[in-house]
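One structure, pasted below without further comment.
In this view, the complex is presented without one of its protein chains, the others remaining in place.
Chains here go by letter, A and B, matching the order in which they are written, and residues are numbered from 1 within each.
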Amino acid sequence: MDFTLSKEHEMARALFKEFAEKEVKPLAQEVDETEVFPRETVEKMAKLGFLGIPVPKEYGGQGCDPLTYAMCVEELSKVCGTTGVIVSAHTSLCCDPIMTYGTEEQKQKYLVPLAKGEKLGAFGLTEPGAGTDAQGQQTKAVLDGEEWVLNGSKCFITNGKEADVYVIFAITGTVEKRGRLQKEISAFIVEKGTPGFTFGTKEKKMGIRGSSTYELIFTDCRIPKENLLGQQGKGFNIAMHTLDGGRIGIASQALGLAEGALETTIEYVKERKQFGRAIGAFQNTQFQLADMATKVEAAQLLVYKAAMAKATQKVYSVEAAKAKLYAAEVAMEVTTKAVQLHGGYGYIREYDVERMMRDAKITEIYEGTSEVQRMVISGALLK
Amino acid sequence: MNLEEYKGVYVFAQQVDNEISSIAFELLGKAKDLAKDLGTDVTAVLIGSGIKDLADQLAEYGADKVIVVDDPELKDYRTEPYAHALASVINQYKPEIMLVGATAIGRDLGPRVSARVATGLTADCTVLEIGDFPLQAVPGQEQLHNQLLMTRPAFGGNTIATIACPYNRPQMATVRAGVMQKITPIKGAKAVVEEYNPGFTPDNKYVEILDIVKAVSNTVDIMDAKILVSGGRGVGSPENFKILEDLAEVLGGTVSCSRAVVDSGWKPKDLQVGQTGKTVRPNVYFAIGISGAIQHVAGMEESDIIVAINKDADAPIFDVADYGVVGDLNKIVPKLTEALKAEIEAAK
Partner (left out) sequence: MKIVVCIKQVPDTKGGVKFNPDGTLDRGAMLTIMNPDDKAGLEAALRLKDQYGAEVTVVTMGLPKAEEVLREAMAMGADKGVLVTDRVLGGADTWATSTTLAGAIRNLEYDLIITGRQAIDGDTAQVGPQISEHLDIPVISYAQNIKIEGDSVVVERQYEDRYHVVKAKMPCLITALSELNEPRYMTPGGIFDAYKQEITVWGRADLKDVDDANLGLKGSPTKIAKASDKVRKGAGEKVTLDPDESVSYIVDKLKVKHVI
């Protein structure tokens, strides 16, 4: 068992790190403060292929493995949680399902520009009355001749108003399963600008404030019949499988936030003096840092293991759930401790750890709360 | 190579637009010291077109002899004809030491010539002295005397090496501008002037100068400035750099800045000091409203004198400053400018 990264992965990390330090970090505070989507950064990432890392080259991507992609989200999130989730939602939740379930035509039309970063992607599953519980869906799609007609709304959609291509889930009928009538869910690709597709309010969030979180509204929105993604009625499977991948992205984001907070804190405690010595000289500080560093590394191992599982296994739900559960909880714990070690400065916005702590909270919530991850993990244990 | 044949300390007397560069006089000052230690004399090599009358100036600054290579091909600096001229002089006259200024010309000419005459070249020297190689006698190795020991910083000034060129001649060095002392000119001094022309036949290596664009005076390279008045984020605004510019003007210095200032768009990148900017070594560096992040310090800690003004008594800049003043730059800097103006007026 070898825990060392390959030279390629090391170099890729160096690239992501350099980009994050040079291009992303200087904007992180402003992006948070003004809640403005970092469009320029996204364009720079597009040029470098960061928006299609795990997509095969024949579809305009970089042809790299999921681990490389995870490391990208990790390094970006070390300095800016917003930028991390933009890449994660685009790649895991939009590129990935089209790559996995799309027809050749759909791949050419949507995946190629998405992977090249000419277009940005989003994913619409959550509704006001239904989170990860896909059966609670209300949005409906009805086939009318050569078109599907969508009605309903989606909420808390990452990259909401900024995306160009959306993977949307809607009820297309009912099926009988084990004697019970169940909603039949299907997936669709919807383009921005389609008549009947509008945006609701922009959410004002605690963290990842630069990411564009919107309500999507569909009112007699007509999309071509061929924009059905995968088989009709397979939407629930598509959604669940997509979220397995998405959780690796969010786990990477959480990991990055924890690492960023730890690094920032290490620098801080070396400089900050209290009672005549650096606070890093106090045993309490040292022990806290030791715990933080140990948990961060454990989280990293779980995240990398899940990313490797995505590369080699057909099903990796449990690996992804464990990685996300643990990384998210470590992110929250480490960023909270980081704020504490910064003392009063940790509570003011001028210091990065304040933002990191707010950014970390969402990782325990979206793409399946920690409770949902525990359900997935225990479900597999007790099967 | 018979090393004994090589005699005398030679200086490349750089001229631009038929005006001798200050570095040439600095090199002559040093060459005089070296020649004295070696019991030999100082020769200036003057290369250009229509430059014969400049020889007297070189004499006034210490040249015993001036070799003039005067040819129309040498009007403006081009690597090949100048390298041919200097290499030919070396092959003809066999100097034991050849000093060249570490200027944009010298750092191109020096390596080309050293490769042509097959000798070593030590770049950007800050100290030159005559001594033994090895410095201490080593059993089994002959200790050579009267060697040119060339000391230079490397690694962005973090290491210092003393280098010798014991088995090849001439011993060549490029020397950083502003480091060596000129002598007080000896009015009316004359040197033996000798003209020498090795013949110039243009070939593919003679590049063509299509245009010469002289920079406007306000774009002084901060790397060449003797006095830098450098501002950081603490200056507060682009407008407030005026008080730094006033101070710089009184001292004949130049304004530079930290990365934070460039990132804020207050000043252009070419004025930035530090790891990602320029490394400067002025005689005096004023760090005003600069906290002194390590990246900044790495670009200026070689300055001879560092004066820091900062309101934060814990700012790391005070760890490298020779003279640190804790206080409000807005109050101190304008008064300092006035006080210096008065001092300089009084001294006139």
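Basically, a contact is a pair of C-beta atoms (placed from the backbone, for glycine too) under 8 Å apart; a residue touches a chain by one contact, two chains touch by 3 or more.
Remember, it's a predicted structure, so these values are computed and weren't measured experimentally.
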Shown chains that the omitted chain touches within the full complex: A, B
Option touching the unshown chain, where B:Gly8, B:Gly231, B:Gly289 or B:Gly324 are the choices: B:Gly324
Touching residue (missing chain; options B:Gly120, B:Gly178, B:Pro198 or B:Gly236): B:Gly120
Where the missing chain touches subunit B, by residue: 16, 76-80, 83, 103-105, 107-108, 110-112, 114-116, 118-124, 133-135, 149, 153-168, 204-215, 221, 224, 227, 251, 270, 275-276, 283-284, 294-295, 298, 301, 305-307, 309, 313, 318-328, 331-332, 335-336, 339-340, 343-344, 347
Absent-chain interface as seen on subunit A, which is shown: 7-8, 11-12, 15, 18-19, 48-50, 53, 57, 61-64, 68, 72
